[in-house]
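Only one protein chain is missing from this complex, and each of the others stays in its spot.
Labels run A and B following the written order; every chain starts at residue 1.
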């Protein structure tokens, strides 16, 4: 991916001071710039690097005034920082969407359909009766079971497994090694102490704009659907059990686990390693702290829970600070007992 | 998979009231039934749906009496609910076993043997000198290392890795992304502060009827075997370290971890996120609560442990309820001290 400075200036609504035909193919930190790279200068602290950077171009704000001579080419934009961010996002988007076509060998059953401008990597597998939208990127070694639907512009990274009957919306991103739609963990105890698997015939639905992290697992419902709503963002190694519902724009950090049939509201933040038991409801805008256990429904929106069996954060911290000196507390009681 | 109502009635020991040659290929909820689907009616609350369902057939109990007219076809069985459950299990079993043959490209070394009525999906890999039983389903992108043995009717879902020398029994099910038989985590500290890997030359044995969840890891033994006994059911993202033994019919929920050389008895229940240290023994019928740490052997069978360093559940809950108000407790002591 190579662009002329003119093309980038057009993208950013800015102006090149110098040769518009120079080409760049990389984003550099200004202090580490080298030919072919483009950097930005926003924080005055980094200005000295402008005068010796070897980057081909540097994005600066409209009102920037150089105090020394330099060899790089400037692109002036309204605000250098947001200009660079725009470039960064365009670059990321472009990288994601650049792959088009089919690498062989790959496998797609003839009963499945695949939209335009998509990509299917080598050793990817698409089962029977799937409907894949336009511009969908199925990377190498991805598995897609039977009757799966995937919306437009969704990216499925290498080695993801999407089991049968899963429905995935548009603009989703599923990171490597995630497993969507494996059987829920349901076993009926038998009189002889053994267990019999309860058939899991539901599915998983991911709505639009959902992100799923590497090696995360989202189990299919026993019946009905496990549902991740629009805009939810889920980190690596998270476990979402069968029939869970995760609300819109809820964020779940790494290694958290949600047990079966629990409903989490919208705009919640669940921190890393948190654990939430099954069959409860968590109100909208709830924050659950790192490594916090939640064993009861949270009815009132907007609370912050913390602790081994999570309760109000402020009270937890007070209790824990005394806990750290319980020994001293006991000594004070002994002292009182002696006197008494 | 399409069946006539006559075939299903025969399976359920029931009777069709109408055309036995109608075909169904799907299980429907009665309120969402449509042509080609079969539903059941057990709870009287759902009876009104019988009169307008579009499902091709509905399973009812022998003694059911309709109060209105309807267009669907009835199958009468002894008990509608258990009839439907039977159908569900037959369906799940049938789905699991329906795949037969080899999808290409796939890889199996010529020194390995593969039983009848099996399935090998595209991009699956089977190494040297493996012995695979009859009706074994090796899904797409599964890796099976050298000298692995797999018993009859076992299902290995997409993207599972079975490392060399693993032995798997009959009727097992291994879910996507699980890794069985990777090297145990053993390193010998050297005088210069570095570590040297201790060769892990043991293996993993899964006995019959074992279930392993998605992205779970079971490490091979240093020497000898890591052993998961008959009927044990293990959920997603569980870590089983080298030389662990898990007893018969023990259930381990998601994200739990068992450290090296620990032995867990039979019919135990280990809840989600529990952690058990290495080199201890857990007696039969022990229950370990969610997120509970176990750092000492449990000698007496039938106990329930709970808490950060797990102890008796009832006492933990009592202590934790006081912990939540430690601040109040300290104030009472201050009050006493003032008086004293």
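Some observations on this one:
Just so it is clear, a residue touches a chain if its C-beta (ideal position, glycine included) is under 8 Å from a C-beta of that chain, and two chains touch if they have at least 3 such contacts.
Bear in mind the structure is a predicted one, so any value in this text is a computation, not a measurement.
The chain omitted from view is touched by exactly one of B:215, B:249 or B:267, namely B:215.
Shown as candidates are B:151, B:177, B:231 or B:247; the residue that touches the absent chain is B:177. Within the full complex, the residue among B:36, B:115 or B:293 touching the omitted chain is B:293.
In the full complex, chain B touches the omitted chain through residues 105, 107, 123, 125, 141, 143, 145, 159, 161, 163, 177, 179, 182-183, 185, 187, 193-195, 197, 199-201, 215, 217, 219, 223, 237, 239, 241, 255, 257, 259, 273, 275, 277, 293, 295, 308-309, 311, 315-316, 318-319, 322-323, 329, 332-333, 336, 339-340. Mapped onto chain A, contacts with the missing chain fall at residues 27, 29, 88-89, 91-92, 103, 105, 121-123, 139-141, 157-159, 173, 175-177, 209, 211, 213-215, 231, 233, 235-237, 248-249, 251, 253-255, 266-267, 272-273, 290-291, 307-308, 320, 323-327, 329-330, 333, 336-337, 340.
Definition applied: only the chains that are shown with their structure count from here on.
Between chain A and chain B, the centres computed from C-alpha atoms are 27 Å apart.
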